[in-house]
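Heads up, one of the protein chains got dropped from this complex, but the rest are sitting where they should.
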Amino acid sequence: MSRTHVSCTINGDETEFLCSDDQSLLNALRDELLLTGVKEGCGTGDCGACSILLDGRLTCSCLIFAPEAEGSTILTVEGLAEGDHLHPLQQCFLEGAALQCGVCTPGFLIAAKALLDNNPDPTETEVRYGLAGNLCRCTGYDKIVRSVLEAASQMRESA
Amino acid sequence: MTNPEETTPSKPDYKYIGTRPIRPDGLDKVTGRARFAADLSLPGMLAGHVLRSPHAHARIVSIDTSAAEAIAGVKAVVTRSDFPDLDPANPEYNVTRNLMARDKVLYEGHVVAAVAASSRHIAKLATEAIAVEYEVLPHVLTVDEAMADGAPLLHSDLLTQNVEPEATEASNVARRTVLERGDVEAGFAEADVVIEREFTTKPVHQGYIEPHAVVADTSQDDTSVVWCSSQGHFRVQSQTATMLGWESSQIKVIPAEIGGGFGGKTTIYLEPLAVLLSRKANRPVKLVMSRDEVFRATGPTSGTRIRVKLGAKKDGTLTAGKAWLAYEDGAFPGIWGMLGCWCIFTPYDIPNFHIEGFDVVVNKPVNIAYRAPSAPMAAFATETVLDEIARAVGIDPLDLRLQNAAKEGDASPLGPKHGPIGLSETLDAIRKHPHYSAPLGPNQGRGVATGYWFNIGESSSASVNLNENGTAVVATGSPDIGGSRASMAIMAAEVLGIHPDRIRPVVGDTESIGFTDTTEGSRTTFATGWAVIEACRKIVTELKSRAATMWDVDGEEVEWVDGEARHTKGDNDPLPLAKITAAAKQTGGPLTASASLNAKGAGPAFCSQVCDVEVDPETGLVTILRFTTAQDAGRAIHPSYVEGQMQGGVVQGIGWALNEEYIFDGNGIMENAGFLDYRMPVASDLPMIDTIIVEVPNPVHPYGVRGVGEVGIVPPIPAIANAIHDATGVRLRDLPMSPVRVLEALTNGNGNSDGDA
Amino acid sequence: MARIFLGLEQRRFTGGVAEVEMQASTVKQLIAKLEARFPGIAEQLEGTAVAIDGSIVAHATYEPVPEDAEIHFVPTPSGG
Partner (left out) sequence: MKYVAPTSVEEATQLLASEPDARVFAGATDWVPQIQAGRPPPGIMVDLKRIPRLVELRRDEGDGTNGASWTIGAATPAARLTEEDAFRADFPGLTEASGLIGSDQIQNRASLGGNLCNGSPAADTVPAMVVNHAQAVIASSSGTRTIPVAEVVTGPGSTSLEPGELVVEIEVKCPPANTADAYLRFIPRTEMDIAVVGVAARITLDDSGNCSDAQIALGAVAPTVVRVPEAEQALVGSPIDDDTLAAVAAAASAACNPIDDKRGTKEYRRQVAGVLAKRVVVLAAQRARERSGGTA
């Protein structure tokens, strides 16, 4: 089966890859580009572990066909920090013990970034609904929600 | 064995224990760098796919793989004929039959074959090309069906253990367990109130977000390197070797980061298939389960039917308890009914009791441990009946529990007497918490419950190496499923007297660290932590003798305080650890020590919880408004991760109580094998979970540690059921307490309200 | 003398006897003495965990049995 050539910008880098047309963007990111920070928890859009920003919009990469990425701009967890400088969400997750096993963490960080990009001062309820597309089985969400609220206030202060 | 007095000071003055440093593995996990099993790729690696049974119960008449093998890109196929037949007496016999069906498939999802190919797509096509002829057999899905006279049998040779007279005819009942004390009928005769109720629960899944995954690289000399997601890589090694008929030494298992386990990754599912596919193809093979496979083929916990009868005097004193428990084991015999018997009355001092439990095989995936396995269903029954007793005798439900709570010196139903335990302390903590006296609104209710889990010890190994610059590497054999590397670093720091940041905790593979039992039974911080402490104590002894050498003084004159050697009988300047390691080559070589132990005296874990709910009387929707849990941690090494374990356990219990369940159709096919219809709680379903860490030290552990991982999941189900009754006056005794069930109970009562004993 | 408590599964070999007193240096020796008195019970006891004064020990064959200890034989536990 002939493969399709895709050019896009991933985490700031112009990137090209080959994929089959029925391949999910998630599989292309993981298998073709080895961006394995993007996790597969269900493959049906129900757990959010594969969350990425596609042209600035929060999406499940498991529900996107790889060829759809042509010309797009993608952010994955690997692109969240700026060099050695962690994103406030990453720092707050560490300090707030917002992760246990850590497999859902990349998806939560991306979903939380999307949430704060659109709403810099969310209420606890808004954070909980904003993260409802991401499943965590370890933490009971408590420390995740607190860490996102803390990161939001830090980002407001430094803004 | 270490002496409690010297190891558990009454007023511990710890420097690092109880602090909250950033976890050592955290950075890799927030940047996407952490390597989970499915993240690994090797040159030339093939993709595997597993063919599973579409039937709940069927005889395999024939398997023809020729069409699959003919597909371009298919490199290897394995079926039942590729695996040796074990002696049925082998303890892993059932595990090996679960990993590859032989004469019969026993549940939908049972493995029939596996393929390795150049792409996932081809591997999947190939499994679809395997021709399997089945003779479908009648199935049983519940303990009721399986225990009925004339029920279809899963195993023609299964004789019930521990029945009088000894069983001579096969049945689906694998084991009977009985625990008793005193004269239960006389006890009920003494009682002013006797209440008996029956409860049912459905199988629920551990729900870890990372599906099972393995990469195996086997060479022509029958040695294999295996990377996998497991709670115990030494068990993976031995079980895989057993299934293949190999020596354990032929298999090296490297633990990848594990994306959640909760008991579900204490056994193997894929590893021997991957090892053998790799051997046949002479290429590395990766097998990753889909979420659908995880639900259909890996261990949920048991569905149950439980009857509990309790008697109490007017003053609230419990006089007798009777329990009958039937637990599904899934397709092969397990120990789940037995564990239910151990837990069902343990939080309370009941002078007369009779507990009878049954382990029952059914045509469902094989049940495997799920966080405090078997205890939540048992607590659902006991704690709900206790709530009715409290109302019947007019005593606050929390006071009734306090009044009957097990204490140090009381014998547990299993027989042994409790050492120091913290149940009463957790009940007190809940009573004092503002939550317990906060006002409630209309359609709102409050419930309390307690939970017990026995925790285990078992074997652990640890080694510590001091680097020349004064940093340390602490290696253990315990996969880190919830932050244990952080607690290992803190305990090592406490002994060595250096900051946890100077210590790198790692999980060694099966060839680089001594044997260590699986991360289960809340044992890791207790047992493996103990091994870390012992190894660090050995190296402190060595550090003191090196200091003595450097000072040219008698070793007796050196003490170790706060990370440095101090000269007690002289005026030598203290030698910090880094100065001693810097001189190690001159004083006898690098500093390293290891310790292994079989940890004795795991401290039982108890917790108490209070929960507020609001019930929508028109839809039956139950909303959790507020939840507080108090748990005896013995000693909290890293309080943030103790809280995390408590909160995680509570929320899993909430999901189990309200919505989670395996749903099967009439043919025994699972109908909700995905996260859309298997409804685990999402962030917006929940409030914050308030935690109270109670510390009643475990006297045998150097720092007083008890396991904290499991018990938090035990009380939520009855706490919520009791809160729903407080809000609505109806009792829910069948799980899940979904809107459909709650509305049904509200509309026609269903005989669910109190007073219909 | 240590006090040994026998569970239902063990009483099948003891003719219903639920508690015995015995002197033994180790669990291994204790099991041997129990076997001598209650033939067949050893197989039932080997491989179980032993609670010595309330503290549960798995793989306890060579554990010392303190004077006046309370001994229970319990199935080897596991967990999640």
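Each chain carries a letter (A, B and C) given by its place in the written order, and its residues are counted from 1.
By definition in this document, contacts are C-beta pairs under 8 Å (C-beta built on N, C-alpha and C of every residue); 3 or more make two chains touch, one makes a residue touch a chain.
If you're wondering where the values come from, they're calculated on a predicted model, not measured in any experiment.
Peer 1: In the intact complex, which of the depicted chains does the undisplayed chain touch?
Peer 2: A, B
Peer 1: Decide which residue listed in B:I503, B:L658, B:V694 or B:A745 touches the omitted chain of the complex.
Peer 2: In the complete complex, the chain left out is touched by residue B:L658.
Peer 1: Pick out which of B:P681, B:G704 or B:P718 touches the chain that's been left out of the picture.
Peer 2: B:P681
Peer 1: In the whole complex, not just what's shown, which of B:V553, B:L621 or B:M688 touches the removed chain?
Peer 2: B:L621
Peer 1: Out of A:I10, A:L35, A:C62 or A:A152, which is the one that touches the chain we can't see?
Peer 2: Counting the whole complex, the residue in contact with the absent chain is A:C62.
Peer 1: Which candidate, B:D103, B:E185 or B:E671, sits in contact with the chain we can't see?
Peer 2: B:E671
Peer 1: In the whole complex, what residues of chain A lie against the chain that is missing from view?
Peer 2: Residues 4, 21-22, 24, 43-46, 48, 51, 54, 57-60, 62-65, 67-68, 70, 111, 114-115, 129-130, 132-134 of chain A touch the chain that is not shown.
Peer 1: Quickly run down the residues of chain B that touch the omitted chain.
Peer 2: 290, 292, 618-621, 658-659, 663, 671-672, 674-677, 679, 681-682, 684-685, 738-740, 743-744, 747
The working rule: only the chains that are shown with their structure count from here on.
Peer 1: Per the centroid of Cα atoms for each chain, what is the distance between chain B and chain C, given in Å?
Peer 2: 27
Peer 1: Report the inter-centroid distance (CA atoms only) between chain A and chain C in whole Å.
Peer 2: 56
Peer 1: Two or more other chains in contact with one residue: find those residues in chain B.
Peer 2: Answer for chain B, listing residues that touch two or more other chains: 206, 262.
Peer 1: State the interface residues of chain B toward chain C in the complex, per the touch definition above.
Peer 2: Residues 162, 164, 178-180, 206, 262-263, 266, 335, 338-339, 342, 369-373, 414-419, 453-459, 520-523, 598, 600-602, 700, 709-710.
Peer 1: In the complex, go through chain A and note every residue touching chain B.
Peer 2: Counting only chain A, the residues touching chain B are 20, 30-31, 34-44, 46-47, 49, 76-78, 80-81, 86, 90, 93-97, 99-106, 109, 124-125, 127-129, 131-146.
Peer 1: In their complex, what parts of chain B are in touch with chain A?
Peer 2: Of all residues in chain B, those touching chain A are 20, 22-23, 25-27, 29-36, 38-39, 41, 121, 206-211, 257-262, 288, 290-291, 481-483, 640-641, 643-644, 647-652, 674-676, 680-684, 686, 688-689.
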